[in-house]
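Only one protein chain is missing; all other protein chains are in place.
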Amino acid sequence: MFGCGLYGFITRKNMIAMLISLELMLNSVDINFVVFNRYLFPAQYEGMFFSLFAIAIAAAETAVAIAIIINVYRLAKNVDINQITKMKF
Amino acid sequence: MPLSSTIYVLAIPFFMFLFLGLVGVKMPRKITGVLGVLGMAVTTVWAYAIAFTYFFGDGPQKVNDVYQQLVTTDWTWLSFYADKLVVKLGVLLDPISAMMLVVICTVSFMVHLYSLGYMSDHDGNPEKGFQRYYADLALFTFSMLGLVVSTNIFQMFIFFEMVGVSSYLLIGFYYGLQPANHASKKAFIVTRLADLFFLIGIMILSFYTKTFDFKEMMGANGGTICNAFTSAQGLTFMGCSVTGWALTFIFIGGAGKSAMYPLHIWLPDAMEGPTPVSALIHAATMVVAGVFLVARMFPLYVLEQGAMDIICVVGAFTAFYAAAVACTQSDIKRALAFSTISQIAFMMTSLAVSSAQGKLIGGHEAGLGYMASMFHLFTHAMFKALLFLCAGAIIHAVHSNENSKMHGLHKYMPITSIAFLIGCLAIAGIPPFAGFFSKDEILVACYEKGIGWGLWMSMVAGMTAFYMFRIYYLIFFWKKHEVHGEHAPKDQPWTMTLPLIILAAISVVAGFVPFGDLVTWNGKPLETHMNWSVAGASVGIALIGIGLATVMYRKENPLPDKLATMFKGLWTASYKRFYMDELYQFITHKIIFQGISKPIAWFDRIIIDGFFNLLGNVTNSASFGIRKMQSGSVQGYVSYYIIGAVLLAAITGAVILCI
Amino acid sequence: MDYSQFLMMPQEIGLLVVFLLVFLYDTFMPAKTLKGLPLFATIVFGLFTIFSFFPVEEGMSFGDMFESNKATWAMKNILNIGMFIVLLQSVKWANSDFVAIRRGEFYELMLLTLFGMYLMISGRHFLVFVIGLETASLPLATLVAFEKKYYESHEAAAKYVLTAVFSSAIMLLGLSFVYGITGTLYFNEIASSIQGENSLLLIVALAFLISGVGYKLSLVPFHLWTADVYQGAPTMVTSYLSVISKGSAAFAFFVILVQAFGAAYAPIWEWMLYAIIIITITVGNLFAIRQRNLKRFLAFSSISQAGYIMLGVISANAVGMASMMYYILVYIFSNLAAFGVIAVIERYTGKVTTDDYNGLFKTNPWLAFVMMLAMFSLGGIPPFAGFFSKFFIFLGAAQTGNVAIYVLVLIALINTIISLYYYLLVVKAMFIRQDECVIPALKSHWTEKAGLWICTLGILLIGLISCIYTGLSNITSSLSDVFSMI
Amino acid sequence: MESLGNVIMYVIIALTIIVFSVLAVTTKKILRSATYLLFVLLATAAIYFQMDYEFLGATQIAVYAGGIVVLFVFAIMLTHKPGEDAAPLTSHKRILGLVACGSGVVLCGVALFGYAKFCGQSLTEMGDFTIDKLGEMLLSTDKFGYLLPFEAVSVLLLACIIGGVVIARKR
Partner (left out) sequence: MEIFSNMLIYFVIIPILTLGGLALTKNKGIDAIRAVAVTGATALVALALYLVYVFLKARASGVTDVMLFQQSVMWYAPLNIKLALGVDGVSVVMILLSAFIVFAGVFASWKMDPLPKQFFLWFFLLSTGVFGFFISIDLFTMFMFYEVALIPMYLLIGVWGSGNKNYSAMKLTLMLMGGSAFLMLGIIGIYFHSSATPGVHTMNILEIAQYNAIPHNWQMFLFPMTFVGFGVLGAMFPFHTWSPDGHASAPTAVSMLHAGVLMKLGGYGCFRIAIYLMPFAAQQLGWIFLTLTGISIVYGAFSACVQTDLKYINAYSSVSHCGMVLFAILMFNTTAMTGAVLQMLSHGLMTALFFALIGMIYGRTHTRDIREMGGLMHIMPYLGVGYVIAGFASLGLPGLSGFVAEMTIFVGSFEHQDMFHRVLTIAATTSIVITAVYILRVVGKLLYGAVQDEHHRTLTDADGTERIATATLIICVAIIGCFPNFFINIIRDSFTPVVEALTSVM
């Protein structure tokens, strides 16, 4: 799943699609934490809590990112990732 | 006059140099000149007094009729090591230095006086650098005096350099003229090259003996040679003893100053300087510095027969070579210059054939050659200075160096003519003039060494007579002088005439100085006898030479031209000085400049500089090359990111886990 | 439940108080007075900076999640100073036409990101660290997009946020591996439970973790966002990003590597860092050579500077830590001076390329002078502070005594020559090319002047006055238990 | 050994996740992509439920499925004209993406499966983990108490709100 997210992030042209891929990645990390917690260290709940907070963080990230993307859209009328390669070298 | 006051003989010219150089240039020319002459006069008187006291007075300088080496002043100037290898500046009095004091001061004074007239104008215009000229003369006199009274070999080297520089300044006196410019440069560089060897010689010698001091090195009066030297003689380097190398190198240094073949090439060119300077420096004093050097170190040289043989061969060859060239030169100063070379070679050969423990031929003691050499040095200084001053007077009168512009001057300049004749007779070795006595003893010494040497030198003596009279006739006779312009040549003012007369007088009588009693290598008097057979023979040869010259050059006739065409190659080669200058030109320009310096400069610019520039360019192109990494695309960035992270992990993992 | 534990974090609380004051001012003061808000915020923050110099109680709180000791205290103070200068310099900018409407938010967001950095510095639990990291980076993305009229600003923000989230995803993955191996996220427990651990998984985890933090520090190859974002962001934000954000990350990085992975794992991350430092310094320099846009140029220069900062981390000892903090302090002054000048000139003329700076000395001698000081300091030229910091950081790195480290130091030193080259290019433009002057004589606002003055004094004096480094060194050497694990 | 039902359930969920993940990143229509994401998120929640982390699962559904996906949909609606396809992918990027993620996955896979401790673990019974306890821990300051992160994350959210407001405002 992480790999998929990675793939998507690198290949998608659409910034929102990239964000979706990112969500996949974050999600996979959450799963990782939870699974490790549940299977290996069931005595504590650190992994679970971590996931909990990670969800919150992910939400915040998404919000900010989408806000920015929308702003880019306002200016460029486009959410193509190749749009934002003006600055280089 | 106490001998300890010898230092003032040096101090006065030095002071004069500073004074004339710094203050004098602001003063009127007349005053500067007179001051210079007065200073030199005082110096001369003082030097005479010293020499007189040394030779004839009572005191520590003469113990049991043996002249001692006296160090009257010794100031530590530069100490290489705390206690050993100290360079001192001092005054060493012994027969030869006392004799040299006299020679230098006499000639220098004459030249100072003479220059008052000679240098007052330049082709009718007041001479611009008159003050500078006197300052430089004073500097030269100081340096030369310092050279002869050196207490150690390093002091000698120092003053070798100093005379070199003053010679450079004086040759280049007319620095506005290209030939003078080149000549001064050439003189300095060639003698510098010789000095390099001198320096190397000093370094080798001092490395073994751990001293520079003559007295420590050789012991006083040819006494005990220092142990270090004798033990170092056993050491060899490339098949020869190290001391042999050292002494040979030192001789090369002397050869440079004394214009021995092949380092003689600067001397003829040095005639570009004012003629009085040529008289002083390039005839009488500086050029004998090499002879003096060898004489000074004579006790060491006699222990190294190999070095002596080298000197002997070089001297004998130079004598012949220079004489041969002198026979064809048309520039009178150049002809005189080659004559000087030849005569100095005589002295050098004479020193070299001498030996300390030599066999006795004709009742002569060992060290005859040494004495003869010094004697000849003395007499030669006088008559050669005379000749040059005469030449100066002539040049002054006709404004040219070429003898084709002269001819038949006897009528116009009788005093000069007579003075010149005296000089010629002296140098040709006609009794009773000075040259006869000294040259005779040289020939005797050469015959002692071997009959071959004797014959060879006798032949050169004959040639000497020939070319001197050739010059004489070409200047004063040959044909009637053609007067150019409104001024006919005439004799010179008294300031110029007086020195001629004085020097002519000395040239006549100097031969009767009892040199054998005064100047010998170990301070003991040397019994000298006239070797009549040798003397007779040499006079005979000289007369033949004079006769030949008379036949060829007394009156205008086609014989010389005929001979010249007959032996065209030989004549041209001789006239061109056997192409030595061209050879040097080739070596310096083609080999050193084009062959070494240019490639090195190229290497520096292209390879070394290029390398560092390349570093910069590589950095820049690397910078350009990796710019694609910054593609501006987020996905590109992320790809690098993830690949970087993965590689980091993979490589580290592989390295850590595999070890 | 022991809320008294909040008393253990006076600096954080103080910062939040400042934030609240600013927020209240922004919200409730009449619109006329809002013009004074930037100054108000700056002054309040200045007071807070002074206040936070009071020593704090040392110890762990929140069940070992939060540590406050002298080092964190000092580091936060260093950041405060930098922050203060940034705020001071931005007063005029914040009141400019396009930004004025959002000036309140600007200060609020700045303060909140600083809070996040505090958490990064003091957090001793990865959760706190991650939250701090996110708090320090997400609002920054919005700050980057602050100049709404410029397209570049948005482009930069988009790039920043996308790569930031991506990198935090990678880092979280690495963290999940760490958690999987150790079962804990407390630094001290991780340290004790990875004793003897030597698996590929841990290496992967570490690599991902390093890449995540390396992203914040803009280490190569995780640096590619840097130039674009620096160029696009408002200059004030760029300067903030380049010094404060970087400094806090570096310190946090040090703490993580030493405290969590120090015990048995030093060789592994040291080798990783070794490679990263070399390419970071080199690549940063190589890119910087060709830059003509000064902000971009400073971005690459700051990349290579980050490499030097990492030399302090790789040393993993008290000297290295002190040197690193010192380096950060000096770097703050130098870089802020440079950005201060750039900001002033950009604000008045909108010119940011090196060619525009030709002959700056003729028209604006003082600006040129400050810029030159900054460049020399960054290049490590004595007697400016940069020399000392560079020397000490090399000294710290070499203390490990390893020959390989000497090679590293040599490479770093050779790179200083390259860096000097491009710093001198700027100096050359200002001083040597006096024939064409593009920028007219400017009169900067007093706040900007004050900011530049502070930086100038810092550059001139920090090196010569030894007590600062001595103080830092005393602090770090008092933490001997931290380093005893190495 | 776990119950067979659990295993089957797990396999189903895992397959769902994988399939929908792949679909989410490969589909051409952006809205579909968001929908597939929703499925993935829901499946993830299912995993949480399976592991008895009910609260977490609930949060996952509420925040992710309920919040984020909706956000995405809005964003998509805002930025796309209906019916427009996502532009086709360039092959250059596909290869790059494959290489990057492939190497990453392989590395992680090797690392994970090479790690002995992870193999052969089974799900053990969990202690009573009630919502009370969770709340308590969230506000505790002791070890394994999460008051600080809790407060911190609130600051984070506040910051993001301010930031979002700033960005979203028209001026």
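A, B, C and D label the chains in the order they appear, each numbered from 1.
Just so it is clear, a contact is a pair of C-beta atoms (placed from the backbone, for glycine too) under 8 Å apart; a residue touches a chain by one contact, two chains touch by 3 or more.
As the structure is a prediction and not an experimental result, all values here were calculated from the model.
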Wait, the hidden chain, what does it touch out of the ones we have here? B, C
Looking at the full complex, which residue from C:N77, C:T353 or C:S477 touches the chain that isn't shown here? C:S477
Out of B:I451, B:L583, B:I608 or B:L657, point to the residue that touches the absent chain in the complete complex. B:I608
Contacting the left-out chain in the complete assembly, out of B:L78, B:I451, B:V509 or B:A654: B:L78
Among listed residues C:W93, C:Y265, C:Y357 or C:F431, the absent chain is touched only by C:F431
Candidate in contact with the missing chain, chosen from C:A322, C:A337 or C:C455: C:A322
Identify the residues of chain C touching the omitted chain, counting contacts across the whole complex. 319, 322, 376, 381-383, 387, 391-392, 394-395, 398-399, 401, 406, 409-410, 413-414, 416-417, 420-421, 424, 427-428, 431-432, 434, 466, 469-470, 473-474, 477
For chain B, which positions touch the chain that isn't shown here? 76-82, 85, 87, 154, 158-159, 161-162, 165, 168, 172, 175-178, 180-182, 184-185, 188-189, 192-193, 195-196, 199-200, 203-204, 206-207, 588, 592-593, 596-598, 600-601, 604, 608-609, 611-612, 616
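One rule holds in what follows: only the chains that are shown with their structure count from here on.
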Note: of the two pairs B-C and A-D, more contacts are counted for A-D
Length of the line joining the C-alpha centres of chain A and chain D, rounded to whole Å: 8
Cα centroid separation between chain C and chain D, in whole Å? 31
From the C-alpha centre of chain B to that of chain D, how far is it in Å? 102
On chain D, where are the residues touching two or more other chains? 93, 96-97, 100-101, 104, 107-108, 111, 117-118, 144, 146, 149, 153, 156, 160, 163-164, 167
At least two partner chains per residue is the criterion; list those residues in chain C. 127, 131, 134, 138-139, 141-142, 145, 148, 157-159, 162, 166, 173, 177, 180, 200, 203-204, 227-228, 290
Considering only the defined contacts, which chain B positions touch chain C in the complex? 619-620, 622-624, 626-627, 629-630, 632, 634, 636-638, 640-646, 648-649, 651-653, 655-657
Complex interface listing, chain A residues touching chain D: 1-14, 16-17, 19-21, 23-24, 27, 30-31, 34-35, 38-40, 42-46, 48-49, 51-53, 55-64, 66-71, 73, 79-80
In the complex, chain C residues that touch chain D: 1-3, 5, 16, 61-66, 101-102, 105, 108-109, 112-113, 115-116, 119, 125, 127-128, 131-132, 134-135, 138-139, 141-143, 145-146, 148, 157, 173, 177, 180-181, 186, 199-201, 203-204
